[in-house]
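Removed: one protein chain of the complex. Kept in place: all other protein chains.
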Amino acid sequence: MGEAQIAKKTLLGMVPADSPFYRFHPVGRMALLIFLSVTPLFIDMPEVNLGLILVTLGLLWWGRVRMQQVRRYLPLLVTVAIFMFGVAFLAPGNRTALTPIRSVGATFYFEPMWWAFVSYCRLIAMLFGAILYFSTNRERDTLVALRSLGVPFAVSYVAALSLRSAGMFMEDFKTIREAQQARGLDLESLSVVEKAKLYTMYTVPLFAVALRRADEISNALFAKGYTLSGRPAGGGRRTDYLRAQYPVRARDWAVSVGLVGAFALVAALSKTTGVFSDHLSPLRAVVVGMVAAR
Amino acid sequence: MRLAVEVERFSWRCPFAQRDALREVSLAIPAGEFTLVVGPNEAGKTTLMLAIKGIIPHSLAGRHDGTVRVFGEPVAQKNAAVLARQVGYVFGDPDAQFTALTVEEEILFGLENVGVPTSEIGARIRRASELTMISDLLDKPPYDISGGEKQRVAIASVLAMDPEILILDEPTSMIDPLGKDLIVDICGSLKRDRRMTVIVVEHNVEAFAPLADRVVLVRDGRIEREGAPRTFFDDVESLIDCGVYPPQVTQVFARLQRRGLYAGPLPLTDEEGVAAGTRLLQGAGRWR
Amino acid sequence: MSVPRTASVGPSGEAVWATERGERRQPGIVHVVMLALFIGIGIVVGTLGSLAVPIGFVSAFWPGQAVQAVGGVWFGWWGVLAGMFFPFISNALSGSAPLPVSAAYLPANFLQSFLAGAAFRWLRVDPRLQTSRDWFVWVVIGVLLANFLGAFWGTYVLTWFGMITASARPTALLGWFFGNSVPSLIFGSILLKYVSPMVLRSKAFAKGWWA
Partner (left out) sequence: MIRAERLAFRYPDGTPALDGVTLTIAAGEFVALIGQNGAGKTTLAKCLAGLLRPTHGRVVVGGIDTAAKGVMKALVRRIGYVFQNPDHQLFNTRVYDEISYGPKNLGVPERERDAVVREVAAVAGVRPELFSEHPFFLSKGLRQRVAIASTLAIRPQVIVVDEPTTGQDYRQSIDVMEFLTRLWRQQGHTIIIVTHEMPIVAAYAQRVIALCRGRVLADGPTREVFAQPDLLAQTFVKPPQVTRLARAWAGAGVRADALTVDELVDEVVRVAGGERAVAVPRAGRQEPPAGPGAQADA
């Protein structure tokens, strides 16, 4: 049967249990999420964002995430591009103030097209940051990170339970689909309208199961002695074994503080000096030169 | 004798229900006793257990009458954390009881809730998971393992809390036969070594009857019959009518008794049955 | 513990929201659990909806709003909270909006979750949609108004983030509006009609805003 490579189930798929990401504390990984997926907001210069995308892809590769999982997002990248550039082409705004480019039998306007490009790079950079996080973290990691940051127990519990229940509903969803196939449903031969109808068949059982589950889980929580405040009765404190299991070491603090600091620095620089403005982009200079030469 | 559980004329009705799920039920269970609860589905077995655990009336809305006491104090006046230390509850549906993301968290969740110090939690997890043979599952999500494993995880998470009373609602419904033996052995050792008060609701009577000090039949929201296992199963046919399947060995000898081939107490275990049968066949001069 | 089967005649409109004499309603663990489960269900429905028809951040078919609307109707603030938070994760998973954009969407998601619940409570509408008046309030306020306001704010955010040009805003607004309204009308109606009878009997149902 060969060596079975055991993988950990993350929110978006599987990652080998020995992925180097697991050498870092969940808090550090959450800091990475903030850095990669919020920083681009303050960066207009497309080169920087493209660089961040490359870094993220590099991290995905380094973290041994299966590339099939990432490839699922390819169609999305294309449709988002079509949408953004399409809008810029069809509705460019006040044409008289813009620079026209005539090409392949149509008139484009430089400014909206360039702006679409800038926004697209920023959006994709932010998305890849989130994809990286969800591909390499389990629900438990999010829970540990929240607890280590001192988030109130009830909040961290709701966050973790909602991620977990999303996982359960995905499983339910798969089973329902299997059950439909078992009764002769052929997904490939369905029209769009019929596919839309399918959602109804998924949603009703999903909600009914959710109702049952809410009752069951709240009974189970009561049975395990959980109170809304999270405090055991008769004084005393709720203990936190999980957090004690994942001590945040000096290196983890350094990584987390470094990433959040880098984020803050970029944000500050962007607002005060405009160093990440798209007007400073070398690529823009090249394109503007090409447009002028025509 | 110290009573662990006293149920006094307890009635219960769910909202929107047409009739009471429990009707003036009374039951007293001494500390350290092993009780087996049997009866058809929807007869009120689980409802009775929920009332002892205090989920009724704390966590389920409805109308109730009468009182349930645990160690002399009404459960309605105890809060969740106190009850969690006194009464452990393993739910019937293994999917219905998980509250955490991994098996390990499942076990430690209750321990954190009642404030067990972190230094002690590791040892408790280890002990409970070794006892139920789930040590290799600690890192997995509880919804990603097989039904039988789920049931063992549920039992481990309750055992780790070290309760004085343990309620198990159909703990072996999804477990393979030898896995069932493991659960039965655990229950046996809890009774023997830890003097724990154990209440088991089961359709699989064969495995638990030999351990039980007393068997209780719940039917139609009432306790219809109650007694020591040796006498409880005497009337095999009427039990089968109630949806209860007595141990096969007991059935065999009850039938032989009626045919006039056997006289004596009805056996409950393999060993007793083998011995009784051997005597019977030897008596008939048939043992070669 | 299963829900007993009875004919569907029960309290309607007025009676659904009225608390009985002596009835004490207060939030419990079940509401917190429901909040989490609804976020979970929203993540699944929202993600799959966007992945099935991915045409960028204004999904032409986003059943997530149905979850938002029925959540507000059934579970009051708990449903509204769920409706506000699940898009953060479903947008990130499906790739339709990164975290900062989702944060900016918050007011839109609040309205899309809140309006139906508010209208049903104030106007004493039966969640099982039994009269034409029930339908009218649901469609006009819960679906059309909520999604129009949501789309109005959402497309403003898109313009603000520079993801669409100002002149593209009307198109995007229409796309958002129909992309939410159509599935909401279909799924939301089905959920209200077929799942409400179960919800009304569950302890998680909120007659008031919190319980």
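Per-chain numbering from 1; labels A, B and C assigned in written order.
Criterion: contacts are C-beta pairs under 8 Å (C-beta built on N, C-alpha and C of every residue); 3 or more make two chains touch, one makes a residue touch a chain.
These numbers come from a predicted model, not from an experiment.
Of the chains on view, those touched by the hidden chain across the whole complex are A, B, C. Touching the chain that is not shown, out of A:Leu52, A:Met126, A:Leu163 or A:Ile176: A:Ile176 (per the contact rule at the top). Only one of B:Pro40, B:Gly66 or B:Gly122 touches the chain withheld from this view, namely B:Pro40. Contacts to the hidden chain, counted on chain A, fall at residues 1, 4-9, 14, 172, 175-176, 178-186, 188, 201-202, 204-205, 208-209, 212. Along chain C, the points of touch with the absent chain fall at residues 2-3, 5, 190, 194, 197-198.
Where chain B meets the chain that is not shown, the touching residues are 39-42, 92-93, 146-149, 170, 173-179, 203, 206, 236-237, 240, 243-245, 247-249, 251-252, 254-256, 258-259, 261, 270, 273-274, 277-278, 280-284, 286-288.
Criterion: only the chains that are shown with their structure count from here on.
With chains reduced to the mean position of their C-alpha atoms, the one farthest from chain C is B.
Chain centres here are Cα means. That of chain A falls 46 Å from that of chain B. Inter-chain spacing, taken between the CA centroids of chain A and chain C, is 23 Å.
In chain B, the residues that reach two or more other chains under the touch definition are 59-60.
For chain C, the set of residues touching two or more other chains reads 1, 28-30, 203. The part of chain A that touches chain C in the complex is made up of residues 11-12, 37-38, 40-41, 73, 75-76, 79-80, 82-84, 87-88, 90-94, 112, 115-116, 118-119, 123, 126-127, 129-131, 134, 154, 157-159, 161-170, 173, 195-196, 199-200, 203-204, 206-208, 210-211, 213-215, 217-218, 221-222, 226, 228.
Taken in their complex, chain B has these residues touching chain A: 50, 53-55, 58-60, 79-85, 89, 91, 93, 95-102, 105, 108-118, 121-122, 141, 143-144, 157, 161. Of all residues in chain C, only 1, 28-30, 32-41, 43-45, 48-49, 51-52, 54-58, 61, 63, 66, 85-86, 89, 92-95, 98-101, 161-168, 171-172, 183, 186-187, 190-191, 194-195, 198-199, 202-204 touch chain A in the complex they form.
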